[in-house]
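Left out: one protein chain. Kept in place: all the others.
Entry: chain A
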Amino acid sequence: MKMRAWALGLFLLCCLVARLPAAPPTMSDPAVPLAHSLEALRAAVRSGGPGKDGIPAIDRPRFVPAAEADAWLAPDDRVIGYYRDGEARAYPQRILVWHEIVNDEVAGEALSITYCPLTGSALGFRRGDSEFGVSGRLLNSNLVMYDRATDSRWPQLLGLAIQGPLTGRGLQPRRLVWTTWEAWKARHPQTRVLSRETGYVRNYRRDPYGDYTPLRGYYRPESRRLFPVMAEDVRLPPKAMVLAFRDARRAAAVGLPALREAGVMRLSLGERDYRIIHDPGLDTGWVFLAPEGTRIDPASLRFGPGGVSGPGVDALEPVPAFQVMWFAWVAFHPDTRLVREGRRP
């Protein structure tokens, strides 16, 4: 009788565990240099105003064809694009500004598309069976996410848990592209677009912070940030957009005018060499770890759905990069290397 009760209890426990969502896939040694201790990062987290899930993530996204989205998206509207294995998705900034996270699945991979309007950063992360939500807290003005499996706290720009059971572990990033609807549609004519039918009622024609076309309000490069930060650097205006990347020890930021001017840029971080290639169609940059002796002929480069390709590029290891407002990047990485126009890297 006692054995039966134990077996039943064990069975029920197994059922319960099987129903719990699994934690997101993580890395034990994320390539994120930490200029501040985890304790200092936790202490700098503050309320952003809305409560947990007060900014609701989109958990059941719907999509419409590009032709249908043309009715409500202007050519110069900002979108966050993602491409994988033949599937292209566009997430309009004017929708994400109200939701910040979309828990999606693209080409069989579950991922979270995340966007922080206060830092202008869009990053993708693998999410496994878990989902991410908006905690309502900010760190250096940046969105602090939580995962619904363990409630660990993840500042978006670090992609690393600073609080909760997964503290110190890093998420697996996926490259998103910050560009215009016109540019994304030209590169991916078959793209599908996040629908305005999100399950929530919002005024998707209005951005509460300002405007990107033309630059207005909070998004103006010279405008002031709203929340305190852990470090400041006046080499660029606070909201100037930079292309940022990092390895486990160092961080780098490249001003877009400098990248446009150079086309292909070589940059060394410690003993590592990188090549940064400007994509004129999407007006973004692709970053690669390049071994000694790598030669790239800018005239031979081709830009397609998967990014840049060509002789000398195909064998290189791509490095996750993203565009972000300068003040936020430097708040997390005060020792960042900066490349500006007119200055050799």
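Here is the rule we go by: a contact is a pair of C-beta atoms (placed from the backbone, for glycine too) under 8 Å apart; a residue touches a chain by one contact, two chains touch by 3 or more; residues count from 1.
Heads up, the rule we're going with is that contacts and distances are computed from a predicted model.
Asker: Name the absent chain by its UniProt protein name; which of "Tripartite tricarboxylate transporter permease", "Na(+)-translocating NADH-quinone reductase subunit B", "Nitrogenase protein alpha chain" or "Sulphur transport domain-containing protein" is it?
Answerer: "Sulphur transport domain-containing protein"
Asker: So which of A:42, A:84, A:126 or A:202 would be touching the chain we can't see?
Answerer: A:202
Asker: Could you tell which one of A:51, A:221, A:237 or A:291 touches the chain left off the display?
Answerer: A:51
Asker: Kindly state which of the options A:115, A:154, A:178 or A:218 is in contact with the chain not pictured.
Answerer: Touches the omitted chain: A:218.
Asker: What is the set of chain A residues that contact the non-displayed chain in the whole complex?
Answerer: 46-51, 54-56, 136, 199-203, 205-206, 208, 217-218, 223-228
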